[in-house]
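One protein chain omitted, others in place.
Just so it is clear, A and B label the chains in written order, and each chain counts residues from 1 on its own.
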Amino acid sequence: MDSFLHSEFTLSESGFLFDHGTGLTYTLNETGRFIFQKIQDGSHANNLVELVTSEFEVAEDIARKDVDDFFRQLKEARIIH
Amino acid sequence: MNAVANQLSQIFRTSFQAYGVLAFSPHPLPAALILFASFYHPVVGLMGLAGNLVSTLMARWMHANKDAWQAGIFGVSGILIGLALGKYAEPSVRIWIFLIVGSGISAVISVALAHYFAKYDLPILSLPFMAVIWLLLLSSNIVDGSVDHQLSIGFLKSIDLWLFDIFPLELFEYLKMFGSIIFQNNLLSGVLVMIAIGLYSRISLLFGLWGGLLGMFTYAFLHSSLDGFHGLNYVLISLALGGFFVIANRHAFFFVSLAVITTGLVDIAMSTLLVSSHLPPLVFAFNVVTLLFLFPLKMRPESIAALRLVPVPLYLIKSPETNLRWYRRWSRQKSKQKTILTFPFLGEWSILQGNDGEWTHKGVGKYAWDFVVRDVRNHQSKGFGTELTDYYAWGLPVLAPAPGIIYSLENTVVDNPLQIVDTERNWGNYVIIDHENGEFSELSHFMQGSIVVLPGQRVGRGEILGRCGNSGRSPVPHIHYQLQTAPEVGTPTLPCQFGEGLVNGDIRIDANPKKDDKVSALTIDGGKSWSMLGRELESWTFHCHNRWRTFSETLNFSTDVYGLPALVSKNNLLWRITELPNFIVIRPDFKTFPSLLTASVWIHIVGDQLILPKRLKEGLSWEGNMLTHNDKLWCLSTEKQAIYISDDGTISEVRIIDQPKFQFSLKKRDITKK
Partner (left out) sequence: MVVFNVLSVHSMFSQLLFAGSSLLNLKIRTDDYTMTEKRHYSKPTIIRHTVGVMNKYGRPPATVPMNRLVGHEVKELVENYGSPLFVLNVQELRDNYRDMSRAFMTRYPKAQIAYSYKTNYMKAVCSILHQEGAWAEVVSGFEYDIARNLNMAGENIIFNGPYKTKAELMRAFSEKALVNIDNYDEMQVIEDIAEELGTVLEVGIRINMDLNSPPWHKFGFNLEAGHAFEAVKRALASGKLKVVGLHIHVGTYIDDLTIYSRAAQGMVEFYRYIKEQLGVTLKYWDMGGGYASHNTLNWAWLPAEQTCPTYDHYAETICPILLNGPFAAEDAPKLFLEPGRALVDEPFSLITSVAAQKRMPNGGRGIVLDAGMNILSSVQWYSYNFQTGQDSGSMIEDTTVYGGLCMNIDVLRESASVPQVRRGDLLVIPHVGAYNISQSWQFIYLRPNVIAIEDGEVHVIKKAETREYVQEFEQVPDTFTK
């Protein structure tokens, strides 16, 4: 699969995330869930920011900063490469 | 030489006083008028005076009771003998001898009778006179019955005759009646005596007038005419029973009326009986009926306050007005709280339920208080108030409100959970204190096992009895307090006040707090300690200025008629002292209804009471109910007086701030040094 996700994930509507590989569970907030969904769909960091700004009420620079931070967190949690 | 002069002046003064006693008006001015009236026939008057002196001296020689003697009682028989002899006999040396001997005998009889009657607290009235005069008249064969053979002052007689023509007979007789007390038969004497009585006491005068009138009617009714009417018995008995020996209330009015009618009957009966022996009945009826009517009153064992007809103890008798005042004070005193109470806790508490409260303080349990502790938010507990320990009052020390002996207690009742009451054992854990004056304090709802005193133990004011709990009929921790007349649990409560304390920030010496009032005990941080209570034999004189009049009052430290420490005044006014933990309260009794002759009439009211703090802090003073900062001035609560304290801590001056011209200045004088 051309996904940079580490393993299989199941994401619920409410933001509950299950990592099939490690068995660990996470909670994502609304924005987080939206982004993760996009990742699952195959989007990359670059156009994610665009997607976020068109979906949510937020300034671009803030969105960029936050998305970067979010990616860092995901990397740390070994969810993405 | 001085001692002799002293003695002589005493004798003269006492004899002079006797004239007043004669008409139930023992005071110099009426005495003077009566003395003057007796001199309508100068020789008769002189005989009266002589008899007076003899009997007075005789009584003194016999060491009669000092107080009674000084009041002038023993001179009365002498005067009457003199006046009677003068009226009924020709003037001669023989008569004078009879006079002197008779007066002497009357004195002896007076002393004996007085001593015997004292057991029953009855007055001797003019019984000695009656005994002696009848003896004399019988043994000397000098019954004559006319006064005309005595010389009288010429022009006075003419006035009298002129008046006789003007006035209708009844009125003339009526006015003359008062003179008959001193065996005078003229209008002038009558008027003089009337004035004398009226000056001393209006009540006496009114009763005298009424008695005389009723007497006339009675006499007329029984005799069908006014011939031979002598009003003296009627007047005398109304004076005696109308405020003098018996308190003048409306019951006394009916009593006197009945007595007057009885007098009429006795008098006429006596006259009829004595016709054969030619003895005038004189004041027989008066003496007999008075004693007859007084005796049953004196025999009553119940408390005076419960009676309708109130006999006055002999040693207390002053004017009818003063007697009335004494009686009112006495009955108020009987229901007055004897124990001085202070709040039974530390710090500031709040009233949950006061007297006549809406939950449990009703009926016989009306006069009680429930105390709780509230915080700044006015809550009784912290947090949600779900535990007993959340309540601020829980476990706080409960103190004794007054000294006494622990009568009984209960210490084993379990504390209720919140909002649950134990109605079976209403008081829960309680303590009852006997204050040894007929009053008992009851504190309830103590914590189980927290009471630290034992029955029979003597406790002082403020001693810790136990801790506040929630036992008995108690939904939340609180202290319940009540004063009662007997030690059994459930006895009716007495209305009472706390002797002193802070109520909502004001210092009160008569605290009767209501629901939601904030109360705490009073501690005055003292600097100097100060007290107005003197020692026995100390005497303070003060001069009272009221613009144009200066009045002097001397106070001697003693005990009053109720047995309490009192300042006894020279002017027979009563000052009563009540000692509170932090104050001394002095109640002057200027508010009497005195005769016009006592100086107190001229004095403006000093105020209901003087409240003096016992411990002074430097530089503090009072204003209204509040302690304020001031230089030397102390103002007291009720009437805005100012008291100046001198350097040695004694009062030097009392001023009324509103009336700057009115002030007392006090000088202390020790009467032990002469």
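We adopt the following convention: a contact is a pair of C-beta atoms (placed from the backbone, for glycine too) under 8 Å apart; a residue touches a chain by one contact, two chains touch by 3 or more.
Keep in mind that what you see is a predicted model, and the values were worked out from it rather than measured.
Interface note: of B:6, B:92, B:504 or B:523, the residue touching the hidden chain in the full complex is B:523. Of the candidate positions B:375, B:436 or B:506, contact with the unshown chain belongs to B:375.
Remark: the omitted chain is touched by one listed residue; of B:121, B:348, B:517 or B:579 this is B:348.
With the whole complex as reference, residues 345-349, 373, 375-377, 382, 392, 395-397, 399, 460, 462-464, 523 of chain B touch the missing chain. In the full complex, chain A touches the hidden chain at residues 1, 17, 24-32, 34-37, 41, 52, 54-58, 63, 66-67, 69-70, 72-74, 76-77, 79.
The rule is simple: only the chains that are shown with their structure count from here on.
Centre-to-centre separation between chain A and chain B, using Cα means, comes to 103 Å.
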